[in-house]
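Note that one protein chain of the assembly has been removed; the remaining protein chains are unaltered in position.
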Amino acid sequence: MSAARVTSTPAVTGPRGGKAASHIVRPYGDATGDGMVQLSFTLPLPHDKRAEGAAQLFASKMGMDPAMVVHAKAMGPDFTFFVVYGPVHHLVDTRDVVIVERDYPLLPPKEVNSLIKKTLHRPLVVVGACIGTDAHTVGIDAILNIKGFAGEKGLEYYTEITVVNLGAQVSVPDLVEQARVHRADAVLVSQVVTQRDAHLHNTREMSAAFREAFPADRRPLLVVGGPRFDELATAQLGVDRIFGRGTTPGEVASYLVSALVPPATPTSTTRSSTARSTSSRPATSRKKAS
Amino acid sequence: MSAARVTSTPAVTGPRGGKAASHIVRPYGDATGDGMVQLSFTLPLPHDKRAEGAAQLFASKMGMDPAMVVHAKAMGPDFTFFVVYGPVHHLVDTRDVVIVERDYPLLPPKEVNSLIKKTLHRPLVVVGACIGTDAHTVGIDAILNIKGFAGEKGLEYYTEITVVNLGAQVSVPDLVEQARVHRADAVLVSQVVTQRDAHLHNTREMSAAFREAFPADRRPLLVVGGPRFDELATAQLGVDRIFGRGTTPGEVASYLVSALVPPATPTSTTRSSTARSTSSRPATSRKKAS
Amino acid sequence: MSRSTTEPMLDLDPATIRTARSLARKAGAPVVSMAKRHTTVSVERAVLRLAGLEGADVEGIPWVNRLVDVVREDAGLEHGVSLPVWDAMLRTGDDLLTVAQKAAAGSVTFRVPEGKDATKAAKASRAQVAAGIRRIDTSRRQRDKLIAKYGQPPAPWIYLIVATGDIYEDMPQAQAAAREGADVIAVIRSTGQSLLDYVPEGPTREGYAGTYATQANFRLMRAALDETSKELGRYVRLTNYASGLCMPEIASLAGLERLDMMLNDSMYGILFRDINPVRTFVDQRFSRQIHARAGIIINTGEDNYLTTADAVEAAHTVTVSQLLNEYFAKEAGLENWQLGLGHAFEINPDIPDSFRMELAHAMLARALFPDAPLKWMPPTKHMTGDVFRGYLLDGFFNLAGALTGQGILLVGMMTEAVVTPWLSDRDLALQNVRYVFNAAGNLREDFRPARDGYIANRARQVLGEAVDLLDRIVDDTLLNAIADGTFGLMKRPADAGRGLDGVVKKSSGYLNPATDLLEEGATR
Partner (left out) sequence: MSRSTTEPMLDLDPATIRTARSLARKAGAPVVSMAKRHTTVSVERAVLRLAGLEGADVEGIPWVNRLVDVVREDAGLEHGVSLPVWDAMLRTGDDLLTVAQKAAAGSVTFRVPEGKDATKAAKASRAQVAAGIRRIDTSRRQRDKLIAKYGQPPAPWIYLIVATGDIYEDMPQAQAAAREGADVIAVIRSTGQSLLDYVPEGPTREGYAGTYATQANFRLMRAALDETSKELGRYVRLTNYASGLCMPEIASLAGLERLDMMLNDSMYGILFRDINPVRTFVDQRFSRQIHARAGIIINTGEDNYLTTADAVEAAHTVTVSQLLNEYFAKEAGLENWQLGLGHAFEINPDIPDSFRMELAHAMLARALFPDAPLKWMPPTKHMTGDVFRGYLLDGFFNLAGALTGQGILLVGMMTEAVVTPWLSDRDLALQNVRYVFNAAGNLREDFRPARDGYIANRARQVLGEAVDLLDRIVDDTLLNAIADGTFGLMKRPADAGRGLDGVVKKSSGYLNPATDLLEEGATR
């Protein structure tokens, strides 16, 4: 069977300037600098020439020039679907890109365990849940359950981490209560449903409740995750860290020790400016944001 | 078989404001005003967090906010492909949309024929060709051949139109020569290959040659067509009319009589400002642009 | 694709199939008898709804909730609500609504009547509930009439979802979807509804990723689709969800308002909403009795298991669940044509021969339940933000549906991993269905898996594993199997989960006129 050979790990060598030193990039269709993109959308207009013109105008407002309306299809009498191709003039300077760098070393489970043991002298307690009416547990389970994710074992596998997984549809008061009962060092919350910004509302409600329920120096570390979060939004949401699409348990474990356990090995000091900025725990128990 | 019932002529009634009187529109994902679009492109960057950030930044420059990078895939070591979803803040005022309105009445073949007969007293001569190295004849043939397009017969079907179809790969000098030999009233040129703007270069070369070869009042009407032309570009390209994607022979025939034959019935006077503006033929033989 | 063409043969051993069915019966029977020994607050509220009690108090708490709560406080629920309530009505001369209002106000108290009082109360309650049952019968006859008039759409029925959260947005979107070719419209429910221990009242406009199921919303949408059915000359079916803590009430409302299909799985609420298993099985039995009476087609939820468990490893759990769902359904009076047993195209597409394995699983279901419509669910778990790949995958899902003769095709959306479906997603998705069925629907004639080939062997293997698992379940009880994470890897012990406090053991004097009418097939 040929599929065995058609490997899924292509290795394209950039034809023109793929390796260019420049920080300024534009989309690449078939040649460096051509800026080509594909766009599709619906306009609430009946399909006619004017609608196609409106689609073109809209695409040109997005920076496509010339915007080629290559497909237009009526969807009933009031809507038209468009596919548009063309070059976009915007440039991106990769130095302007703000991301949450991994500002902690990735540690294997063994090291995580021994760090906790050596420094905390007790297991680190993690309470996890899907809050609100969200019942998507696969994501949080991927982080917490032994089975894990992407070949990495989940936090339950770590001998020095005690995991309390509350499951789905946990109300915020229940979560706060359970965190108190289990003396949680960290609370891990998952939010997958994002319609009408449900994930943002729920997260803010959750962080406010913890802030109210705990004195600043006793509040557990607040971590949220889910496929549609902006990892930069920690300050707005009042949490300590956000994890997005494709997070692995090892990353979370490594982050937790770096945040909760004084480091045994020196770690990078280029922490993102937002991380932990909302926390006011003593630096001994948690590494402060720089 | 169910497919027979799944008709291809849906008739969606706009849930929210599909019929709103407003001229201001935005894309519609699942609700009026949500502004949602889908975008895909490649950046010449290796796939990592920074590249995803760059994709997000690029999309936000296009007006998406928040821009959700929902898919990122390495294509070799130097390129990453992205799919981005999100709402765009740009609005389109449909009154700003400039289109080439059909500024002539659509006439059935019979009327076209009788108009020519009555007024010109001789057949109208049309010379058609694909110029340059373009060998895509299907488009021009759709307009010229009897067989036609989209259920409409081509110009050869019109008893009062004489069609000389030169086929593909015709050089500009040959075209000018043939137009002279056949005393063409109109020259119809097709351009389908658009790579490196071949269609624009070829069209400009063609119109310049005709301008040089003919005195202004004897120059044939110059019409170009092809799937990627901007119908508004007549002035830049030096032609009298441009036809795009999905043109039908009936439209072309109707245009030709309206442009070349004094109207028997009064037609609309709201001609687009660019149409025929480059012509200086006497108004008796051609209707002038307003 | 015509049903008359030679069915591809899997050559399954009929004895094994019989074994599987009898094991399912053995595994299910204890649960049924447990269900018969209990009632729940929602079952009792459903009885009141059938008796015609509608509306809610100023806080939006339905009168049925108010009434059942007070009865429970005053007299307990072991005897059901009917005896205490109709006893009170007879005593006060008030109608049902007035008694409910008085109960809420604390101006009436309830007792369990005895002797003649009990007989009178029983009779009165039966008469009043029977009127509700007759309304269900009328709805069913009306549906039958419309279908007789318009004709049945050929299989598979195209099933599309609307999910705006606002019934007034849902209606035109549903009508549009019907015009575009949908045979069935499902109105997705708001994420939170299944955890509410009451059914919201009135038309609603603010659901989350779905619209609340209310009697008023049912009525509005049914009317909208009746209008469109007329316009199209084709009966457009309406679907909702008989799940969550109010399953019996929702089922009753569906019967009254002529919904045509209901999502109704025997274990979904347990596994995916953490609803108490006993509560679920009790509620489920009542709901299915209603569905049976109402001529509603149920859709079961085996597809859900494959979103949390692996579709290859857990393939046999789907089969087991289908057999259990079948047993519970039949026990409740449903017929084969009402069993939209669920299964899904959820195998990791990177696995070699994944498509053929999908065919094997789909054909196994087809072979085991030849007379059930089967509901074929599209890929969700392995959909990603790569919408192009997603569109292709949905095309192969459609092809599998065509090749294996599925009855109900839930149309897949390329944006599955991104957003709830957009208008254009539905349009593109229907275009995909159209292409596949039009271009390749009849390919089924040319599809003849070898009797000993990959597909037949895989089907036999899954059936074998299903029998083994059923064997173990019979040994250890179904409730324990559920507690152990057998289904969808979710562990749900029988003594945990929501709604347990709404479960009540029946006394020997328990009366439920609705159940009686349903089980007797009576109209008065």
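Going by the order they are written in, the chains are A, B and C; count residues from 1 in each one.
We take it that contacts are C-beta pairs under 8 Å (C-beta built on N, C-alpha and C of every residue); 3 or more make two chains touch, one makes a residue touch a chain.
All values reported here derive from a predicted model rather than from experimental measurement.
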Given C:A131, C:L443 or C:A522, the one touching the chain that is not displayed: C:L443
Given B:Y28, B:F58, B:F81 or B:F243, the one touching the chain that is not displayed: B:F81
Footprint left on chain C by the chain that the document does not show: 349-356, 359, 387-389, 391-393, 395-396, 414, 428, 431-432, 435-436, 438-440, 442-443, 445-450, 453-455
Absent-chain interface as seen on chain B, which is shown: 1, 3, 8, 40-42, 73, 75-76, 79, 81, 132-135, 137-138, 167-169, 193, 195-196, 198, 227
Residue ranges of chain A at the interface with the undisplayed chain: 1-8, 10-16, 28-31, 36, 38, 68-71, 73, 83, 85
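Note that only the chains that are shown with their structure count from here on.
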Chain pair bearing the highest count of C-beta contacts: A-B
Greatest separation from chain A - chain, by CA centre: B
Rounded Å distance, chain A centre to chain B centre (Cα mean): 44
Centre-of-Cα separation between chain C and chain B, whole angstrom: 52
Intercentroid distance (Cα basis), chain C paired with chain A, Å: 35
Contacts with 2+ other chains: residues of chain A: 40-42, 75-76, 79
Residues within chain C bordering two or more other chains: 176, 179-180, 417, 419-420, 422-424, 427
